[in-house]
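Comments concern the structure below.
A protein chain is absent from this complex, but the other protein chains hold their places.
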Amino acid sequence: MRPSRFDAAALHDASVPAQVADGGTIPPARVAWRAFARDRSAVGGVIILLLLAVMAILADHIAPYNPRALLDPIRLKNVAPSLDFPFGTDQFSRDVLSRVIHGARVSLAVAFLSVIAAATVGTAYGAIAGYIGGWIDSAMMRFVDALLAIPRVLLLIAVATLWGKVDVVGLVVLLGVTGWFGVSRLVRSLVIGASEDEFVTAARALGAGHIRILTLHILPQVASPVLVAATLAIGNVVVIESGLTFLGMGVPQDTPSWGGLFRDGMDAYTAHWWVPLFTGVALVATVLAANLVADGLRQALSPRQLPAR
Amino acid sequence: MTQLPLLTVSDLRTYFYTGAGVARAVDGVSFDIAAGETLGIVGESGCGKSVTALSILRLIQRPGRIEPGSRILFEGQDLLTLDDAGIRRVRGNRIAMIFQEPMTALNPVFTVGDQIAEVARVHASASRRDAWSRAVEMLTLVGIPAPAERASQYPHQLSGGMRQRVLIAMALVMNPALIIADEPTTALDVTIQAQILELLADLQQRLGTSIAMITHDLGVIAEVASRVVVMYGGEVVEEARVETLFAEPHHPYTEGLLHAMPRVGRRQERLAVIPGNVPPPTAWPTGCRFRDRCAYAWERCEREHPPLYHIGAGHVSRCHLADEPERRTPKRTAATATATAVSVGGGPA
Partner (left out) sequence: MRRFILRRLLHGVAVIFIATTLSFFLVHLAPGDPFSSSLESLATDPRVLAARRAAYGLDRPLAEQYVRFLTRLVTGDLGPSILAAGPAEDALAAAIPNTLVLMGTALALGLIAGVALGAWQAMRVGSRADRAVDTASLVVASLPEFWLGLLLLLLLAGKFRLFPTGGATDYMHDLMSPGERIVDRLRHLALPALTLALLSAASIARYQRAALLDVLPQDYVRTARAKGVGERQLVWRHALRNALVPTIVLVGLSLPALLGGAVFVERVFAWPGMGRLAADAYDARDYPIVLGATLVGTALVTIGGIATDVLHAIVDPRVRSR
């Protein structure tokens, strides 16, 4: 149970909507940026994420070997970490370092894309519900409550069982479709809070239409908390995807991914500890970085941080 | 006065060590309170009156610190030299405090009765039942109807005025010798304000408690205080009996406060204001701290920090005009200075 990773709980963190609803203003980008830059752990997190991203994009050029190549199934099988193979080789004599590097590509891409999808859907849903209000809002939210109650992992297993094997695209869609619930709740409460703000009433009195009010006045307030939530979600989804692949239902087995590496390494973990260890380090680094960045963002964008003038 | 005062504050200095510098919130304040009297402490926000009150009960937290050299004598002891257990025995027991915001001063998850009863349990080791009946007794004392039922309610179920009464009840449980009331009526509307003040005055008469009434509202002072201390810039700038203060104010700040008070029945085109702003406590001006806003200031005021001059019986003033009264001719007009309306009688501190 990790509130820093669990979508709904972190998103439900009452302090975020309350701060905005209390009439605090989100600090302007420049002020927030400076505050963020001063937070060393947050900057560290950004650097780690950037390094991982670069590693993922340039995987073909950085990886010393082809991740799928069986280098020498007889002699180079299960080699412990050494100068030639810094992360060792697995039971099929594939270089673990190259597999970890390529694995980053799949894992990060899946996480990133699915989080974007989920954030978009969730924001739209929550904004509509919060803005319209009334029984439509109640109905929409009750629906989301039900969806939130279903444990995400079980839902994913259920869908994967019923729909057969999923490829990477399918996985992104699946993760996106199961991940928007928490965001919608967050956005809904933010939109409700913002709708009651006086400048919205003023804009309405001046004759502004709904679309204009939503996009100009309300959505900017929503952007920062959603950004924080999305950053946390990236870390969360990377782990879920790895876990699913570990269970056998995520990324197809021939594609190198971190979860797949775990699965391969699981069988002989006592003897060949380097496979799960290094993969784990990569995973933990990603999650940690995402958490640090999210924490930093939350602090920098927090209305309470503004000095009293 | 032949009787020893109940409380003597002597050269109290409370400084806050912040990133922006050392804030000398209270910078050498001294006054007495006699048994059974109500002392008013008046001044605008930033003058140090609340910090003074908190210092008496040693409720100052980091980064604030009561500086060595300060003394607070009460019932024969210097409160500042007591150990933790000692000061805890005084808090809520011999000296009780009433805070400004009844909304937030009560714990939302405990019943009102429980919170009042806690004082008896802490200081008198009372059993739950005894403490509870004492709590109901106190609620009756402060005039809350149906006290037994109210005691089982939670703060959010009571109105602001009632919550303030609860705070007063909490302060009275151990029949303290001194009650420090920090802006007890500021957050309430005017009719409730009158009721609370009446209650305090009544209680004082019946129980003989001394009260230190801290406020920015001269109207409140006029109603309940017998003596007044005016604070500005972390210092006492004037002290007098209440009648004297209103009839013959000496310090220009006090003068300004009185003029700024709107009076019913007087035709006024504009509200009089004291020009300028309170300087930040990290950088008090040299010499007299009020000089930048004073209509009479001259070069001595910048050079020499005025001591408390003796004006009359029980009347002191920290102003060089006591020494050179002929200088009391205004040099600035309201039109040439920026205005800061001194909030009187209705605005938050």
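Here the chain labels run A and B in written order, and each chain numbers its own residues starting at 1.
Here is the rule we use: a residue touches a chain if its C-beta (ideal position, glycine included) is under 8 Å from a C-beta of that chain, and two chains touch if they have at least 3 such contacts.
Just so it is clear, the model here is predicted, and its values are computed rather than measured.
Checked against the full complex, the candidates A:158, A:202 or A:216 give a single residue touching the omitted chain, namely A:158. Within the set A:81, A:170, A:252 or A:280, the residue that contacts the chain not displayed is A:280. In the complete complex, the hidden chain is touched by one of A:53, A:168 or A:247, namely A:247. For chain B, the residues touching the absent chain in the complete assembly are 57, 59, 84, 88-93, 96-97, 99, 101, 104-110, 118-119, 122-123, 154, 156, 167, 170.
In the full complex, the hidden chain is touched by chain A at residues 1-6, 8-9, 12, 14-15, 142-143, 145-155, 157-164, 235, 239-240, 242-243, 246-249, 262, 266, 269-270, 273, 276, 280, 283-284, 287-288, 291-292.
Simple rule for what comes next: only the chains that are shown with their structure count from here on.
With centres taken as mean Cα positions, chain B sits 53 Å from chain A.
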